[in-house]
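Reviewing the structure listed below.
Heads up, one of the protein chains got dropped from this complex, but the rest are sitting where they should.
Labels for the chains are A, B and C, by order of writing; each one numbers its residues from 1.
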Amino acid sequence: MREITLSQAVNEALAEEMRHDPTTFILGEDVAEAGTPFKVLSGLVEEFGTDRVIDTPISEPGFVGIAVGAALTGARPIVDLMFGDFIYLVMDQLCNQAAKQQYMSGGKLSVPMVLRTNLGATRRSGAQHSQSLHVLVAHIPGLKVALPSSAYEAKGLMKTAIRDNNPVVIIEDKLMYQDKAPVPEDEYLIPFGEANIKREGSDITLIGTSSMVQVAEAAARILESEGISAEVIDPRTIVPLDEETLLKSVRKTSRAIVIDEGHQNYGITGEIASRLNEKAFYYLDAPVLRMGAMDVPVPFSPVLEDLTVPTPERVAENARRLCAGEMIHAA
Amino acid sequence: MREITLSQAVNEALAEEMRHDPTTFILGEDVAEAGTPFKVLSGLVEEFGTDRVIDTPISEPGFVGIAVGAALTGARPIVDLMFGDFIYLVMDQLCNQAAKQQYMSGGKLSVPMVLRTNLGATRRSGAQHSQSLHVLVAHIPGLKVALPSSAYEAKGLMKTAIRDNNPVVIIEDKLMYQDKAPVPEDEYLIPFGEANIKREGSDITLIGTSSMVQVAEAAARILESEGISAEVIDPRTIVPLDEETLLKSVRKTSRAIVIDEGHQNYGITGEIASRLNEKAFYYLDAPVLRMGAMDVPVPFSPVLEDLTVPTPERVAENARRLCAGEMIHAA
Amino acid sequence: MTSKTKTKTKTSPNTDDYLRMYTQMVRIRTFEDNANQLYLAGKMQGLTHMYSGEEAVAVGICEALTDNDRITSTHRGHGHCVAKGANYKEMFCELLGKQEGYCRGKGGSMHIADQSHGNLGANAIVGGSMGIATGSALRAKLLGQDDVTVCFFGDGATAQGLLYEVMNMAALWKLPVIYACENNGYSEYTKTEEIAAGSITARAEAFGIEAFSIDGQDVLGVNELSKKLVARCRNNEGPFFVELMTYRYHGHHVGDINREYYRSKKEEADWKENRDPIIRFRGWLVEQGIATEEEIETLNEQIKQDAKEAVAYAEAAAYPDVAEVDMHVYAETDPATLQAGN
Partner (left out) sequence: MTSKTKTKTKTSPNTDDYLRMYTQMVRIRTFEDNANQLYLAGKMQGLTHMYSGEEAVAVGICEALTDNDRITSTHRGHGHCVAKGANYKEMFCELLGKQEGYCRGKGGSMHIADQSHGNLGANAIVGGSMGIATGSALRAKLLGQDDVTVCFFGDGATAQGLLYEVMNMAALWKLPVIYACENNGYSEYTKTEEIAAGSITARAEAFGIEAFSIDGQDVLGVNELSKKLVARCRNNEGPFFVELMTYRYHGHHVGDINREYYRSKKEEADWKENRDPIIRFRGWLVEQGIATEEEIETLNEQIKQDAKEAVAYAEAAAYPDVAEVDMHVYAETDPATLQAGN
């Protein structure tokens, strides 16, 4: 199969869906001629024109609000939020205005919009351009949240996001834009709420999201060389969450680590670990271990920044100890 | 001991600290003559004048940003955010601008400010005036988060919050403003990170936050009449969290329910339950059970709204089943 | 402004329009009187904000719109809802949390919406709908639809930065949206001059938006300007900004009873007695021979009767089934559309 970058995959998904549905359009800062700073949207304005690939002023609450209004009245806007750190700025529009419309109207109003943005540290971008804030939106009923872990997921989840009738937040890993993966030429969509078993194994389950799927896979390779068989699962969407697939795996392996790039404290690992602890309690040999990012603002200095995010080595080390029956805590 | 309302307790704490430190001032909508819609601040403008009790326009990001700047340069602002639902509007100022200053400056800048706001449903206030959003700020390193559960805590935690050198978010239960509790006349402060054992017990630990402390206590009374001895613990601050006290209790009782008024999904119950599962795993007879608010926007209709929040009856029912050895799940 | 012209007669082609405007204003006032009673009688819970006194604004503007045109409303939204064509029954049901309400009881007073008439809904976040209104206008422009969107908000809401963000985009992109600022002199318990520096209309003008400041108690004046601006919006000349000077008769919300510390009884009386939009328009209708006092009394009575019946209906109506509590969190998506090739 041909291999394309995550960036190209997103671009293809957007182009296909924009051809498919004339009510779709893209809205965001420097999305048109510049194709965004990450160049993910290059070429779209040439095909679809400035009416459908719209450069906005630096007004995040404003243009997210505009997207809500357009979605509420019959269009399917796709908002480009340049950095995931700016989610803070648009929380009211996303969580008060978009997420609740369907419910508050008793099912009469819907907001079919997509907010695409990114997450991830270790790019030396400092504390305000490196955050992984997905838990903030995952907590809010009415929003769906997808975290693609490769070009393949990025394309398939984006297409589903655009066709879904709800506000969907899709968060890409900004370090992965140039990573290639096999992506079919033929059209495909990836359904929400279906976890992907990236690798089968029997001794321990490694659940990774977004950037941490690769980390989990690398850890699994290390472990394999030591005779430990790790199963790696990517939930793909954290809302809805495919609890069944995760539970099935954990009931089989009896051990699990949940790995995520958001801060650990009050982050998504707590939810996932709790659900596994609750529903697979009698199968577990040890409590589910959580590995989130450190609970510190992301430091600029490279020597510090690299410490803040889980690495394959540290995941493997924890897995090894868990499998050896050691009692370990994340904190 | 004299009994005063939670509202009076907050008012006293503010007045005492404002007398104590001339760099403190209050900033918010209708805080002066009106004393806020909940009348919590009544009388303060008469004592401290409009220079220190400042009515602002309806500009939440603006006046929170102003508080950050004032705190950064030597004052101790206390921001009044009329409804906890407006936290969404000020997330950037709180989480990018306030929370990270100390760290980003390598310890040279600090932001000693307090944001006081509220939480809680069942007031028929609709989906945008009923949310309990504490997890959003609890997730962000650099912020401290206090959730007073009675007039006593409201006063003691507020005084500590004002003297703390960090940005502190203190969230009151808006249904509790008229509730009375014994509050000493003598000055006292409640340290952050010290949970309060509201009631000792041996069969099960009920951990409740804010409004849910009363719910837990009521459940404990129901259980007591059935011969089940429940320990009730109020963490009082969720950042920092007094894990030790919680663990000690759970290691003793072997069973626990975490009860909170925020949405359950990706809310604070997951973090607390995970920590207990991780660190008291071998003591537990059953996985820690979580009871958050339902994962739905808060409905207006009274018949629906009351279903969304944990009640003493439902807590008691779950506790009963847990103690009977039944395997139950929150979801 | 136009109330002194004497050119219209009972046979004027506008007679129906005038009578409908009058009717709609009285329907709003009557709705609010009943809502207030329901609150005072403990039959309605929650936070509710009365529109009484401001009727000429909602009616003057909404009468210039078609059902296809959209509005966004505020926490003080009953007036906009009635003016845009809503029925009493579904409105009262919503205020009481009943299943037959416009939002199945899930929205309540602060989130009432009436999709069928283009009312995109009240909003409990001050200024919260400014983006929505502007987005509705962008949708119209992009999809080549010729509807206009009116964004209602109060003087207090002009303090929200969002307004300036969306006005900038509306101006840059020439969107068919009208920003209608209902300046009733207060935001909650604070006078406008204490929270708004400079000039409200100048703020819109600074973004290159044509702005007007008019008497919001004169329904004909409001309607005339609105018709012009709506036509100009349809002709791609938008956006516009209109400040409407008006007054709320009740407290900020139904529970705001003792309010002399922030505004005097004298001031309230002055507005009610000398600037009431309904009394004023009624006088003009009679003066112009468009309706007689008797006809008007009959109309008023009929509306009161309608309200009474709707209230009784709503009180007797069923609450939503408890099973509805976790319905409508997510909109459904037809599984077929999620298949490749579709």
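Here is the rule we use: contacts are C-beta pairs under 8 Å (C-beta built on N, C-alpha and C of every residue); 3 or more make two chains touch, one makes a residue touch a chain.
As the structure is a computational prediction, the values presented were derived from the model and not from experiment.
K.L.:
As a test of the contact rule: which chains in view would the missing one touch?
P.N.:
Contacts of the unshown chain, counting the full complex: A, B, C.
K.L.:
Would you mind spotting which of B:70, B:87 or B:307 touches the chain that isn't drawn?
P.N.:
Missing-chain contact among the listed residues: B:70.
K.L.:
Check the options A:61, A:77 or A:208 and report the residue that touches the missing chain.
P.N.:
Answering carefully, the residue with contact to the hidden chain is A:61.
K.L.:
Quick one: say which of C:41, C:202, C:316 or C:336 touches the chain that got left out.
P.N.:
Of these options, the touching residue for the absent chain is C:202.
K.L.:
Could you tell which one of B:25, B:83 or B:177 touches the chain left off the display?
P.N.:
Considering all chains, including the one not shown, the answer is B:25.
K.L.:
Just name the one of A:141, A:299 or A:312 that touches the chain not displayed here.
P.N.:
A:299
K.L.:
Since one chain has been left out of the picture, which residues of subunit C touch it in the full complex?
P.N.:
159-165, 167-168, 171-172, 194-199, 202-203, 205-209
K.L.:
Considering the whole complex rather than only what is displayed, give the residues of subunit A touching the chain that is not shown.
P.N.:
29-30, 33-34, 37, 55-59, 61-62, 85-86, 89, 123-129, 294-297, 299-304, 307-308
K.L.:
Which residue numbers on subunit B touch the omitted chain?
P.N.:
22-23, 25, 51-52, 54, 56-57, 59, 61-75, 77, 92-93, 96-97, 101-112, 141-142, 144, 160, 163-166, 186-189, 191
The working rule: only the chains that are shown with their structure count from here on.
K.L.:
Comparing the two chain pairs, does A-C have more C-beta contacts than B-C, or is it the other way round?
P.N.:
Comparing B-C with A-C, the pair joined by more C-beta contacts is A-C.
K.L.:
Could you find the chain whose CA centre sits the greatest distance from that of subunit C?
P.N.:
The chain farthest from subunit C, judged by C-alpha centres, is A.
K.L.:
Centre to centre, by mean C-alpha position, how many angstrom separate subunit A and subunit B?
P.N.:
Going by mean C-alpha positions, subunit A sits 30 Å from subunit B.
K.L.:
Could you work out how far the Cα centre of subunit A sits from that of subunit C, in whole Å?
P.N.:
Each chain reduced to its C-alpha mean, subunit A and subunit C end up 40 Å apart.
K.L.:
Which subunit B residues sit where two or more other chains touch them?
P.N.:
85-86, 89, 126-128, 295-297, 299, in rising order.
K.L.:
Of all residues in subunit C, which are in touch with two or more distinct other chains?
P.N.:
103-107, 111, 123, 125, 128, 161, 329, in rising order.
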